[in-house]
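Of the protein chains in this complex, one is absent; all others appear in place.
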Amino acid sequence: MSTAAVHTGGIADHIHPEPQGFIRRYVFSIDHKIIGIQYLITGFVFMVLAGMLAEIIRTQLLHANGGFVSPDTYNEVYSVHGSAMVWLVIIPLITGGFGNVIMPLQIGARDVAFPWLNLLSFWIFPVAGLMLFSSFLMGAPVAGWTEYPPMSLQAGPGTSMWAAAIFLVGVSSTLTGINFVVTMFQMRAPGMTFTRMPLFCWAQLATAPLLMIATTALAAALAALFMERQFGVPFYDPTKGGSPVMWQHMFWFYSHPAVYIMILPAFGMISEIIPTFARKPIFGYKMIAFSSMAIALAGFMVWAHHMFTSGLAPYLQLPFMILTFTIAIPTGVKIFSWVATLWGGKIHYTTSMLFACGFLALFTLGGITGVFLAAVPFDLHVHGTYFVVAHFHYVLVGGSLMGIFAGMYYYFPKMSGRLLSERLGKWHFWLFFLGFNGTFLPQHWLGTLGMPRRVPEYDPQFTFWNQFSSISSYVMTLAILIFFVNVLWSLRNGKKAGPNPWGARTLEWQIPSPPHYYNFKHIPTVYGLPYDFGQPLPYKGLEEELTDTPVSVGAH
Amino acid sequence: MNAVMIEHIVAIVGGIIVAVVSAVALKNDWKTPGMENQVFKLMLALLCLGAIIAILAGAGVLGNFHQGGNA
Partner (left out) sequence: MAVANLLYGHEPGVEHVDQLYAETRDLRLQGFLLFLISDCVLFSSFIFAYFYMRNSGQGWPPPGIHRLDVAFAAVNSVILFGSGATMHYALENWKHGHFNRYAMFMIATIILGACFLGGQAYEYTNLIYNEHVTWAGSGIFGASFFTLTGMHGFHVSVGVIYLFILLLQSVHGVYTKHKYFGLTAGTLYWHFVDVIWVVLFSIFYLI
């Protein structure tokens, strides 16, 4: 595992001629940077759509007797909101988006191992997304993003469309996972042993097997649901000998690793951003790297903690409870390492850093409520209530989404050559932070007081905090709008960034912004960790990267 | 000599042939280096195992031959 990579040849090793024409450069591009940006754009488009669905939910819940949409429509709205956010927003943004743009640059490669497969992976994604949203035209799924039978068996045609769409986006994920594993194993620059690889890549390395293995398990569950709905093949219908609990096992066996898919790359992003803006080496590099692998592995062993109220025997609940507690350990190791990195550092509070610090605070809170939920007696009380909703929004929005925003402010200059406006960025951050906490903090006690989730109306005792939550969500939406304005404005008018506006030390910052299509004129040799601030850069061979020397097609 | 008998015999004889052939191939290729060859050797071993299972099934040693289920 610690031998240096070998030049493996192929399209991604030699400099090939630049692609010509708009279609080959920007539409059907095999360049990982373009594909990554395509993922980011598409992911953000779906985020707007899924976000509008979220606001429909919050507007419905402004009043105890609802009244904004019908209860049936409400079911459709939260089902598609959840499905879209998980499969069309967070996972594509964080793996296909940032993984594609950054990872090959950080390992000193010219592209991923299978660029054509990458292209295929991307284009499946918008198609599948359109399929999911088209389900609104035919009776969208109504049983939540988890689609438990028997409700999912009895619902309208949109549920089958949902199954097909998610199956397809799962194929995209699986292929990306395969691509990333082979890329990171085979295409690191000479001298870059695994223990000299940046932590963002370690995070992607931990996530890629999850993409590959867990997603296929979901494909099986979805295929079975589809076959049962369309052809009557009994898997989950108890009247025909099937079992709804079996769906839950198969679904959660994927969906628990899925949440690690959604958070591990964000952890990787934070591991890059914090050292840079604290001007200090990352504390505990190896601990962070290996804890990512530990989380990925252990993530396969805890799925039934989503099923504590499904009638599992107590002797089964206990090991899942204990294993879930233990996942908090590697996660805690990371949090402590990041805090230790900040300690004694010279902190630069750029917007990116603000989001990273916000991530630390909010993800920790979400993680703590996760440990509460791991305890069976507590979970039995709050399962299916707003406490769970609060928990996963803290880790997914306060965690993953904040990580994505942090990454956007950090890497936008690398991708576009321009900086995002810090002024708008600070507005974005603070409004988002306040809005987010206002929306989801009260949901903790709404849950423990007994408000169930997925309900279009509620007992009037919960009114005040629901209204508080809804108003705060509008603030959060405003913040996200500011972000989009920032992106669109800065593309034209942002300050020019130069190759390394943050003074970072990983390889992607040693080349122009945006990089040339071939990434590096000469693949550098690596002889140290990138986080030793104050020491000379641990690379050799980068002298010509920022100069005007011409590059010859076919060069190594 | 009905169809079932023939099936049993074909299964046993065919299984023996395949098992021997794959075992011989495995033995001859035992020392080849490289990941590709390791995978092939694994596959050959599993193929041989499968053939042995087929022999046992043909001989009636392994196999779910009993009728229907419990009421």
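The letters A and B name the chains in turn, as written, and every chain counts its residues from 1.
Keep this in mind: contacts are C-beta pairs under 8 Å (C-beta built on N, C-alpha and C of every residue); 3 or more make two chains touch, one makes a residue touch a chain.
What you see is a predicted model, and the numbers here were worked out from it, not measured in a lab.
S.K.: Any idea which chains on screen the missing one touches?
M.R.: A, B
S.K.: Where the complex has a chain not shown, which of A:P19, A:G144 or A:G332 is the residue touching it?
M.R.: A:P19
S.K.: Touching the left-out chain: which of A:F200, A:F235, A:F283 or A:Y539?
M.R.: Touching the chain that is not displayed is residue A:F235.
S.K.: For chain B, enumerate the residues touching the unshown chain of the complex.
M.R.: Output for chain B: 4, 7-8, 10-11, 14-15, 17-18, 21-22, 25, 35-36, 39-40, 43-44, 46-47, 49-51, 53-54, 57-58, 62-71.
S.K.: Tell me where the left-out chain touches chain A, residue by residue.
M.R.: 8-11, 13-14, 16-17, 19, 24, 113-114, 116-117, 174, 177-179, 181-182, 185-187, 212-213, 215-217, 219-221, 224, 227, 231-235, 240-243, 246, 249-250, 253, 552-554
Simple rule for what comes next: only the chains that are shown with their structure count from here on.
S.K.: State, to the nearest whole Å, the distance from the C-alpha centre of chain A to the C-alpha centre of chain B.
M.R.: That pair's centroid distance is 46 Å.
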